[in-house]
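The complex appears here minus one protein chain, its other protein chains still in place.
In this document, chain identifiers A and B correspond to the written order of the chains, with residue numbering beginning at 1 in each.
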Amino acid sequence: VITLLTDFGLRDEYAGVMKGVILSILPDARIVDLSHGIDPQDIESAAFLISAAYPYFPAASVHVVVVDPGVGTERKIIAVSCGGHIFLAPDNGVLTWMVDSDTFETAVEITDSSCFLPTIHRTFHGRDIFAPVAARLATGMALDLLGPKIRRKDLIRLPDIHPRTGANGEVQGRIVSIDRFGNGMTNISLSCLRSHYPGVDAKKLKIVVGTGWITGMMECYGQADIGRPLALIGSRGYLEIAVNFGNAAKILGITKGIPVSVMGSST
Amino acid sequence: VITLLTDFGLRDEYAGVMKGVILSILPDARIVDLSHGIDPQDIESAAFLISAAYPYFPAASVHVVVVDPGVGTERKIIAVSCGGHIFLAPDNGVLTWMVDSDTFETAVEITDSSCFLPTIHRTFHGRDIFAPVAARLATGMALDLLGPKIRRKDLIRLPDIHPRTGANGEVQGRIVSIDRFGNGMTNISLSCLRSHYPGVDAKKLKIVVGTGWITGMMECYGQADIGRPLALIGSRGYLEIAVNFGNAAKILGITKGIPVSVMGSST
Partner (left out) sequence: VITLLTDFGLRDEYAGVMKGVILSILPDARIVDLSHGIDPQDIESAAFLISAAYPYFPAASVHVVVVDPGVGTERKIIAVSCGGHIFLAPDNGVLTWMVDSDTFETAVEITDSSCFLPTIHRTFHGRDIFAPVAARLATGMALDLLGPKIRRKDLIRLPDIHPRTGANGEVQGRIVSIDRFGNGMTNISLSCLRSHYPGVDAKKLKIVVGTGWITGMMECYGQADIGRPLALIGSRGYLEIAVNFGNAAKILGITKGIPVSVMGSST
């Protein structure tokens, strides 16, 4: 299986052409679109998305992430092996979660141009480099045939994606993306909350979102009254701000970047 | 073949992750997106769409419909066998047409959690229940292995989706969805018109749409002058309001829910 995650959108031929290149090399490839709707050049959203999605794919899947504002410049293209999956992406932090994962295995810089298309266009490495390399990786080609190893510490991470502990001991995070339903997804994971507030009843936590707040977490949207805001752990395993039968982004004015804090009853 | 019809949109990973789960269980699955662009929680639009689309798929296809505002609450998940196809959906009326069909065969409530993913998240049954159960159904697993039978009469139907007969004998329906071209699709089927106005020349029918009207039906868009409104039987087999080379929704101000009446020459 090869998955594609890009900011190419679906109006143009970009995603389709990548599939043409893959199928020309590997006619049996199973190609799955994770999303082509990442906001242009929104590396952070793509980073959260790929880390949430990949575990649901078969082992040895190849995940191609092309959110690549630096296309055609000096930035590296890397392949990372992690948790039995392979990731192919620009070295711009979009693979932060894999690079920092306990299941990180190895990383190489893609330099062997014999796998690329014969003509490399400097505005579309997705077609000319990522797609043909992904097809080779999906055939089982070893990573180290594609270029030299890179040390883990030399790979680029996104700055500032982890929540912090505030002056009063609260967890300070922020909204990192808004989903199709208008739900605001934060960078505060369930495991972060559990380690920060061990044994605390989630119904007693207070969640401050911008200038508003929500008291207590719920388990599904339908537990709130219709039209009411709620906080819950979303399907990615992160704290999410929602409105039952409503669009939280519109109703509550939530946008990307807004600070979100979680306070225990004692803070 | 497994088809997917959801309101998940394509910006997020939700649809892609469902495919990952399906391919993890059934690597040979042929997965077709019917649409992920249903307006959030618009059960009625999804109900019309699936009933129009499924007959064009191979027999024994599994059609998964996840328009599910009640996700995580007490609502049932059902599998329905109808016309040689299998449908998997929440029991919220989205399968009304199959449940009321002459070719309805059987229905079960999905209760056997051994087919689900090990961890069920209460906000994303699409991934954790629907996808793995669909993969099992596509392998040919019998419905009654998945849970107890439900009597047909106990299944939920959408209220108010059939047209009525008005005081003057006219057919009274409404716009149920607007398609990509701005065409207004009604709930008045060709067979309804034929049984209501047997032998009447379609060119003599008068169609009242909100505060406007159209006299006579056409057979294709190009029969009207450019920019002119027209009424015809759309590809789903329902009365449709359109503008040749134009967007009827914008030009005529058509929106979902607007009443549409069809009058014969004698009414």
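Here is the rule we use: a residue touches a chain if its C-beta (ideal position, glycine included) is under 8 Å from a C-beta of that chain, and two chains touch if they have at least 3 such contacts.
Because the structure is predicted, anything quoted here is derived from the model rather than measured.
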item: Option from A:I2, A:V71 or A:A138 whose C-beta touches the chain left out; value: A:V71
item: Residues from subunit B at the interface with the omitted partner, ascending; value: 1, 3, 10, 30, 32-38, 49, 52-54, 56-58, 61, 179-181, 219-223, 232-235, 240, 245, 247
item: Interface with the unshown chain - residue positions in subunit A; value: 7-17, 19-21, 23-24, 27, 40-41, 69-73, 121-124, 127
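In this section, only the chains that are shown with their structure count from here on.
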item: Between subunit A and subunit B, centroid-to-centroid distance (C-alpha), Å; value: 32
